[in-house]
Structures are given as structure tokens and as C-alpha cells.
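Please read through the structure below; I'll follow up with questions.
Apart from one protein chain that is not included, each protein chain of the complex appears where it belongs.
Naming follows writing order (A and B), and every chain is counted from residue 1.
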Amino acid sequence: MTTFFFFILVLLTVLIGAYLYRVLQGPTIFDRVLGLNGISTKAIILLVVIGVYFERVDMFIDISTGYALLNLVGALAVAKYLEQKGLP
Amino acid sequence: MEILSIIFIVTGLFFLIVAAIGVIRLPDVFSRSHAVSLTDSLGAFLMLVGIALHEGFGKNMLKIMVVLALLYILNPVIAHATIRAALRSGLKPWKKENS
Partner (left out) sequence: MIFSLQIPLLLLLLVTAAGAIMVKDLMSAVLLLGTYSFFLSVVWGWLGAVDVAFVEAVVGAGLATVLFLLTLFGTAPKDTRFRRPPPSLAVLIVFPLLGLLLLYAAKDLPEFGDPNSPASVHISPIYLEQSYQETHTPNVVTSVLMDYRSLDTMVETVVIFSAGIACALLLRRHSK
């Protein structure tokens, strides 16, 4: 089971690399925001899986909750900024 | 229980991989947002349910469910806000050239 979760961790890291390509490459700023959103989703799952891997889920799940909440604030700030200012 | 959780996690991984391929391959922001919001939410949902089943009933399962609910509500909200900003700032949706 530990090997299974380690495999999942590696796979999730590779998937984060795919999203990072979009953040780095993205022709418009909205691509970057979407990529950041996807990366944060992956990071939340990654932290929970790290917690399962270390058998300390109760500690790691708190970071995930913080991520999930703060991610909303950041992304909404970006969306509001871009809506008011238009494309940079 | 273990078998069920493994099935859930592998299905979730499948959806996450599909979402990653979509984010790389799709042509513009509006189509990519489908990959990020819909497929990603479903994949995260299935994976977190699988992990919660692996943990068994208790406090941890409840906490994972809280994160799950947050993700499931906030992820589409963020995608929607971003895409609305994209549309209002004058980006045109992608169209096939020969149609």
C-alpha cells in the first residue's frame, strides 16, 4: 500500500509539471491563472497523499484546508483585477 | 474497503491525467477551463473519496470531507470568475478556421 501511495505521489508531481508548462507558456494571463488553479488543486491532493504516506493525515489535512481557502482569495483577487483593468 | 478505495483512487487519477492532457492540448482559455474546472473537480472528488475510505470512519474522514466540499465548491467558482474576466476583457473564443 505504501508503494501504491508513493506511485501516486510521483504521478501527481508529473501532472503538476504539465500544469506548470501551461503557467509558464500560457499566451494570455488567464491561462496562467487557470494553471495556478489546477496546480493548487493538485497540491491539495498531494498534501493529503503525503499525509497518508507518513500516516499523519490529521496534521497535513489542516494545511490542505488552508490552501483551499486561501486559493479562493488569490484567484478572486486576480479575476477582479483583470476585470477592472482589462488585458495588460 | 481497501479494494474500493484503490478503485476510487485509480479512477480519480485517470480523470486527473485526462485533465492534464486537456490543459496542455486544448487550443484556448475557454476550452481549457473545461479541463481545469470539470474534469479536475471530478478527479479530485474521486481521489479524496478514495483516501477517505482508506482512512476509515472517524475524525480524519470528516476533515477530508470538509476539504472535499471546499474544493468542490471553490474550484468551479474560481474557474467561472477567471473565465468571466477573460470574456469581459475582450478575448474571443477560439473557432475552427474553415467553418
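In this text, a contact is a pair of C-beta atoms (placed from the backbone, for glycine too) under 8 Å apart; a residue touches a chain by one contact, two chains touch by 3 or more.
These numbers come from a predicted model, not from an experiment.
Though it is not drawn, the left-out chain touches A in the full complex.
Hidden from this view is one chain, which touches subunit A at 6, 9-10, 13-14, 16-17, 20, 23-24, 29, 32-33, 36, 39-40, 43, 46-47, 50, 54, 56, 59-60, 62-63, 66-67, 69-71, 73-74, 77-78, 81, 85, 88.
Definition applied: only the chains that are shown with their structure count from here on.
Those residues of subunit A whose C-beta lies close enough to touch subunit B in the complex are 1, 4, 8, 11-12, 15, 18-19, 21-22, 28, 30-31, 33-35, 37-38, 41-42, 44-45, 48-49, 52, 57-58, 61-62, 64-65, 68-69, 71-72, 75-76, 78-80, 82-83, 86-87. For subunit B in complex with subunit A, the residues that touch the partner chain are 2, 6, 9, 13, 16-17, 19-21, 23-24, 29, 32-33, 36, 40-41, 44, 47-48, 51, 54-55, 59-60, 63-64, 66-67, 70-71, 74-75, 77-79, 81-86, 88-91.
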